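Incomplete set of chains, arranged as in the complex.
Think of it as A and B in the order they're written, each chain with its own count starting at 1.
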Amino acid sequence: MGKNRYEQGWNRLAEVDGSAGEQVIAGLKDIAPDLGRYIVEFAFGDIYCREELDLKEREQITLASLLTLGGCETQLDVHINGALNVGIAPKKIIEIFLQCIPYTGFPRVLNAVGVAKKVFAERKLNVNA
Amino acid sequence: MGKNRYEQGWNRLAEVDGSAGEQVIAGLKDIAPDLGRYIVEFAFGDIYCREELDLKEREQITLASLLTLGGCETQLDVHINGALNVGIAPKKIIEIFLQCIPYTGFPRVLNAVGVAKKVFAERKLNVNA
């Protein structure tokens, strides 16, 4: 069963975050392998595999939470890529960030948009396309 | 034009938050009326009236942002009611909160679920219905 959670989580992680997610786990191998295991088993195996919300909805919520937390530019990078991977359009990602302005103010939103600008450029995406 | 933003915002506020939202604005009348005006004009007139995301999506993002901020139980109360008003099922509201666990940890999620429990009881809603 434990193995099952890991396998399910790994598949979900690969589906959402692609190679960026796998690199996060690989980067933990020599320093904190159990942290990588918990991310796979708990975050992706338990939480991301639940029903009631589809993957697009989960990524929208994740983007809003990471933006609001602050200081999570690295994780925003991974999950902006994740949002694109599950089919959320660049324009919609920006719109999710704008919806947070009344609750977080402008600085957190500016930081998130800055990460999106970098990711969209790397993937040669046009936000207006 | 300014009047337009206020009217549009007021209609949107009434649609989302119902009487609870109107009470927030009314409660500011004698102490900080301009704060109420900015919430109507900017948060609801400018942001909530944008396209690209529907009202259900906006409320999902708002719930995730308020949960993550912490210390916003009063606003969570208003927007859990708002989420119900725009047609998000109680079970889905709880699911939005669970999706935040990997990003915020358990305490913020427990606080948000505590507010939902109170709101659902007030509205005699069954989360499993």
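What we mean here is this: a residue touches a chain if its C-beta (ideal position, glycine included) is under 8 Å from a C-beta of that chain, and two chains touch if they have at least 3 such contacts.
Model, not experiment: these values are computed from the prediction.
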Total identical subunits in the assembly as filed, 2 in place: 6
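What we mean here is this: only the chains that are shown with their structure count from here on.
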In whole angstrom, the CA-centroid distance of chain A from chain B equals 23
In the complex formed with chain A, which residues of chain B make contact? 39, 42-43, 47, 50, 52-53, 57-58, 60-62, 64-69, 72, 75, 91-92, 95-96, 98-104
